[in-house]
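Note that one protein chain of the assembly has been removed; the remaining protein chains are unaltered in position.
Letters A and B mark the chains as written, and numbering starts fresh at 1 in each.
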Amino acid sequence: MQADSEHKPAEAHVSRRDLMKVGAALLGALGLTQFIGLNDVRVRGSETDSEGGRKWGMLIDINKCIGCNYCTYACQAVNNLADDMLYNVVTTETTQSGGEFYLSRPCMQCAEAPCVHVCPVQATYYRPDGIVAMDYERCIGCRYCQVACPYGARVFNWKQPIETSPKSPEFGMAEVENRPRGVVEKCHFCSHRIDKGLQYGLTPGVDREATPACVVVCPTGARAFGDLNDAASPVSVARSEALVTLRLREELSTEPRVYYIPPNPKPEDGQEAGA
Amino acid sequence: MIHDIRHPILRLGKTSVDIFPYWIGLLIAGLIFGLTGAFIVLRDGLQVTGLSNSVPWGLWISIDLSSIAMGGSAFVFGVIVYILRIKRFEAIGKLAVLLGFLGYSTAGMVLLFDLGQPFRFWHPIVFWQPHSLLWEVTMCVVLYLSVLAAEILPVILEHPFFKNHPLLARYKILGSLMGRVHALSNWLHKAGPVLAVAGLTLSLLHQASLGATYSVLAGRGIWFNQSAPVQFVFSAMSGGVSLLFIASVFIFRVMRPGTVGDSALYDVAQLAGGITLLLTYLRVWDWAVTNYYSFDREIFLQTQMLDTIAPYSLTFWLGQAVLPIIAGSILLAAKRVRNFRYLMAAAVVPILAAIITRWNYNFAGLIASISYDPFTPNIILNSYTPTWVEFAVATMVLCYWLLAFSLAARYLPFRAGDDRHGPDSAEI
Partner (left out) sequence: MVASKRIIMVFFFAGCGLILSALLGFAPRSEARAWQGSAQSADDCATCHEQAVDLLADSLHAGIPLKCDNCHKLVPGAEGAKHPELYYSTESEENTCVTCHGDASTQWYDGQHGDLNMDCATCHEPHSLQQKLIGSNQTTCEACHKKQVNAGHGSTHAAAGATCSSCHIGNETGHGFNATLATCNSCHEDIHDANRLVASGFEFSAPPTATEEPASGGENGEGAESGLPEEQEPEEQAGGGVQLPSWLFLVAGLLVGGGVIWVVLGKDPGVPTEEKK
């Protein structure tokens, strides 16, 4: 106690100066954090629709969709997926007036894909044709892309890949290699079909062999596929014929390349996101 | 002198029993239990966890965020000791470095198990994606962990075991190897200020980026928050310095009385209290901005949904506003309170607040996620039940932390100044 009182004056002096030093350091710290603005984080993608070249896109006519799930099954067969692995999901949704409709959701292949922005190892990337593809050899399985995707379009490979999908051969044969356990998988617009098709002079969207399995299998022709930059492609024709098209969660500026024709009875429902 | 170091002993009550071996035995048992869980994760993959495609980040990420926050004192005291050259805190600074190293190595360990491909952990170092916040966090954590290792090495090497062990004299190669390590340690010690600046930059960057990791995700509503990076930095500082206060009371008052005076400990408490109050101030403004000035329907709905299944708002108001104000005030008035029981109890609050913040922030956006349907978007509640394997790995890293801390508390000489430079350098 005695020692305390002896030291007091000098200590008080020192601690006030210390306090100022600490305060200055804190201010500096605050300043530093402000450099990490959020503006730089949402960088532009390397590829945009205006750059020309082929940009694959899809149009799903909700009026034609009967909710049969064949797209999901064909996808599972072609990508050799187990029953609980779904690249494509069909759900029952309602319009504002309460009418039910089926919403089929593949990967949106966004031009500004959140998953590409967040992947720490560039395992997911834009192909020049706009498809958001995965490098399964590089993926570390951190699942940040899953967290980032506003559409829940990414599925993690929790288990060992199966030998043969239960949906094969009813809905098709496995056409791609199995992915290892512990990577995040996603729909790739059957890019293997597109690549091989183009190599042999086929037109994706027109020729079945070069078109995604979900588009080919659809019994009602609800899906149209093709090059968005080609006015004659099935998807562009269908888009121009449609009164109104919309994209999912457009307010997020992800610029999806999957368009929807909203349910007919209430066409005004789609006005908020009309194209 | 160095040779006089006696290992401090913690006795149980008034008996002469040294509880240290039993405590270490308990921790090793916990470690072995955790290692079985870790083995199962590596063998069977993440299917043994309770994680799902809708809740892909769970308990481990929360632990990871929290343990990084618990290391938050290292950069604060790196600045205080090495840049501002306040020598009074040198011994406490060494403890802060230890806590930082433990926090970050714990985080690294948990993250390793959280990866789907644990053996590709080095990919971010080789394949750069500078746009990704997770990449930035990984790089910063790796670099900062090296900085902390460089800072902790001289502290560990102060132990006479590494200088005077008979084996070193008997085997020349060991002796010369140790000599080189000591030379490296000397060199690192001299580079202290550089390391401190590097550490400050790196840790500020990634503590902020950890918040930004979540807050850039516009699609998740409740996470999309401009102030999250600043909040994460300050909450790491408040939680980290509070933990440092508790740890230094234990080390410098209980285990080695006399190394550091009470007044320095009061200063640490005051620093923790000040940062806690500042953080609470920021946090309440952030709440006002989100809920009052720029009302967001989605965030409102998410909060409402979360309140139906968990005390989400309650933990905010109680755990992140009311209690931190009380605790911060007590800590700030440390020199008046002069009661280490009360101060330690108060210092627990910012620690818990930092953990709860991260827990809530991690789960809020995942549990209450926004659906993508075009006409009637709503909030979906997802479910997550951690499995025993996840708790086992959590136990493992907790035991690792406690084991390393206990060994350090007993064996490391946390003394002010550097013995190699003679007693002169230990001035105030």
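Just so we're on the same page, a residue touches a chain if its C-beta (ideal position, glycine included) is under 8 Å from a C-beta of that chain, and two chains touch if they have at least 3 such contacts.
Predicted model, so just to flag it, every value in this text is computed and none were measured.
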Just one of B:L282, B:A310, B:I325 or B:A404 touches the chain that is missing; which is it? B:A310
Pick from B:L35, B:V197 or B:V348: which residue touches the chain that isn't shown? B:V348
Residues of chain A in contact with the chain not shown: 1, 3-4, 7, 66-70, 72-73, 83-84, 86, 89-93, 100, 135, 137-138, 152, 164, 168-171, 173, 175, 177, 193, 196, 199-202, 207-209, 219-221
State which residues belonging to chain B touch the missing partner chain. 53-54, 58, 88, 120, 122, 125-126, 179-180, 183-184, 186-187, 249-250, 253-254, 257-258, 260-264, 306, 308-310, 339-342, 344-345, 348, 363, 367-368, 371, 373, 378, 380-386, 391
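The working rule: only the chains that are shown with their structure count from here on.
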Centre-to-centre distance between chain B and chain A (centres being mean Cα positions), rounded to whole Å: 34
Show me the residue ranges of chain B that touch chain A in the complex, using the header's touch definition. 45-47, 51, 53-54, 56-57, 76, 79-80, 83-84, 86, 88, 114-118, 120-121, 123-124, 127-129, 131-135, 138, 200-201, 204-205, 208-209, 212-213, 215-220, 226, 229-230, 233, 237, 263, 267, 271, 275, 278, 365-366, 369-370, 372-377, 428
Listed in rising order, the residues of chain A that touch chain B in the complex are 4, 7, 11, 14-15, 18, 21-22, 25-26, 29-30, 32-34, 36, 38, 41-43, 91, 93-96, 103, 105, 114, 117-123, 138-144, 146-152, 154-160, 180-184, 246, 248-249, 252-254, 260, 262, 269-270, 273
